[in-house]
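Below is one structure. I have some questions about it.
Excluded from the complex is one protein chain; the other protein chains are retained at their positions.
Labels for the chains are A, B and C, by order of writing; each one numbers its residues from 1.
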Amino acid sequence: MARTERGLDRLVNFSDATVAIAITILILPLVDLAGDIGDQHFGEFFAANVGSFVAFVVTFAVIGRFWVIHHRVFELVRDYSPGLVWANMLWLASIVFLPFAANAVSTRESVDGSFDAAYIGTMIVTTTAMLIIDLTLRREPALLVDGAVGAIDPSRSISVLVALLVAGLLAFLVPAIGMLWVLLLFAAPLVARALRALVPSIHRA
Amino acid sequence: MARTERGLDRLVNFSDATVAIAITILILPLVDLAGDIGDQHFGEFFAANVGSFVAFVVTFAVIGRFWVIHHRVFELVRDYSPGLVWANMLWLASIVFLPFAANAVSTRESVDGSFDAAYIGTMIVTTTAMLIIDLTLRREPALLVDGAVGAIDPSRSISVLVALLVAGLLAFLVPAIGMLWVLLLFAAPLVARALRALVPSIHRA
Amino acid sequence: MARTERGLDRLVNFSDATVAIAITILILPLVDLAGDIGDQHFGEFFAANVGSFVAFVVTFAVIGRFWVIHHRVFELVRDYSPGLVWANMLWLASIVFLPFAANAVSTRESVDGSFDAAYIGTMIVTTTAMLIIDLTLRREPALLVDGAVGAIDPSRSISVLVALLVAGLLAFLVPAIGMLWVLLLFAAPLVARALRALVPSIHRA
Partner (left out) sequence: MARTERGLDRLVNFSDATVAIAITILILPLVDLAGDIGDQHFGEFFAANVGSFVAFVVTFAVIGRFWVIHHRVFELVRDYSPGLVWANMLWLASIVFLPFAANAVSTRESVDGSFDAAYIGTMIVTTTAMLIIDLTLRREPALLVDGAVGAIDPSRSISVLVALLVAGLLAFLVPAIGMLWVLLLFAAPLVARALRALVPSIHRA
């Protein structure tokens, strides 16, 4: 099967376009809500829909963060394989699911945290897909630029998974904190550092 | 008429962007439904809208699969012609139609399978367009990289068409199986292998 | 002001992405309609919404056609100028407006052809913007690859304008023909040939 550099560029461009659309349609629920403003002032409208504003900002940051991770990993890639393509497709599907999860969390009136769990579960799928990508690249080092195998570090994805499980637990135990648990995603590098200190073999695996 | 490598890149990038948008707007019906969650828990919401979730996952996989086929064929292309551009435009139109077909299948209350037929019919258009692309490339081998003519294999598209016709028949005979017939798309490589064994001349045509 | 080849690539990629999105969101009105299918069969649904299906197919072809023209012109471009960027922005704005015009034509219940006029007027803006691009390139031949000035042919855009004005007249005189006047767009090459035969100086201007 022919594999050219343009083929890899297409995979990357297709991923970037998909992420760009997912991150942009986050605004659509607010665009719809804007149609029903009536004679509210901005302050009233903001107060009535603060959950939607928070969901937009937080999920924009989450997708941005996932994209930065994807970007960093693919800096080391020079070729692709069917396994990589489909692991990437799973990663994309979970990113595309986030605008739904965000809108669900911001509009649900129940307070049992089941939609928070769905949101966090989506992020766990994203991160698991990235872990599969990491492992695929370690198993097929020919896909990487020279000397890059050591830079593919599954502990990063594992630490994000740990942070997300903690977030899920927190969302369950303290539902009142709302979407703030998601900020734990940005604490993942700290978890990664701790993990690497505790289990140095992960990095060298 | 001037034809540059950037011209081919544009054709490919335009196609990728269009597919990326089509695959992403699959989530919009769920985003809309999320606006009416009210006080449902995630479990209740999922049970009430399971068809929409299945349509999202299945159609994401279908578009992903079609994109992978497109990607594989264009790995062999180095130039374009008006015929290729318009066959590709037909291919894109059918991809863009899938989010409608998916939402129609997931929300229709009738059980006569006519929307399943429309969905499968759309996939038949996609595959026919790919067959036209294959045949265009075989007729104009100057569009291909050196030595690639043999790798353009119309039997692949023909086997997908056979699989889809079987799927259409199944959807008609056993409407209760829902969208599962679509998985036959992923069985197409098996059909292709059988076809090539039975009619070896297709491959060498 | 620095101008690199990547700068031109960005202009082209940005245009392609915008056109790709405009051509894809043509399906959104049908996706919305799919949410209200109820227990209709596909045949009933199609008959009740035939205008929306026609608008999708026709406008997809129209945007595809405009993109092909844009693609052909930019095959000859190697640099950009502020004038080119803003003429291109006007071209993009009219393309982005077409999904509105298409949905308006397909859902309006009045039969006075004013929305057809708005649709055709949008296409006239698209074509005028392309004419401005043509003229900009002829005025600044340094933006073109060597020897390409002769290939920039304003008579093409002028012939499209003539075809569109005829279409507008037809839509006004024979409103019953619906969107079929739009097919005149595809007759523009014939008009171009006639124009070039009649007014050879246009081509050599």
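As a working rule, contacts are C-beta pairs under 8 Å (C-beta built on N, C-alpha and C of every residue); 3 or more make two chains touch, one makes a residue touch a chain.
Everything numeric here is computed off the predicted structure, so don't read it as measured data.
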### Query
Among C:Val68, C:Ala118 or C:Leu135, which residue is in contact with the omitted chain in the full complex?
C:Ala118
### Of C:Val54, C:Val68 or C:Met89, the residue in touch with the unshown chain
C:Met89
### Message
What does the interface between chain A and the hidden chain look like in terms of residue numbers?
### Response
9, 12-13, 16-17, 19-21, 23-28, 30-31, 34-35, 37-43, 45, 56-57, 60-61, 64, 67-68, 71-72, 74-76, 145, 148, 151
### Query
Which chain C residues touch the hidden chain?
1-4, 6-7, 10-11, 13-14, 17-18, 20-22, 25, 28-29, 32, 82, 85-86, 89, 92-93, 96-97, 99-100, 103-104, 107-110, 112, 114-115, 117-118
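Quick note on the criterion: only the chains that are shown with their structure count from here on.
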### Task
Examine where the copies chain B and chain C touch and state whether the two sides share over half of their residue numbers (same) or under half (different).
different
### Message
Nearest whole angstrom, what separates the Cα centre of chain B from the Cα centre of chain C?
### Response
26
### Query
Among the residues of chain C, which ones contact at least 2 other chains?
17, 21
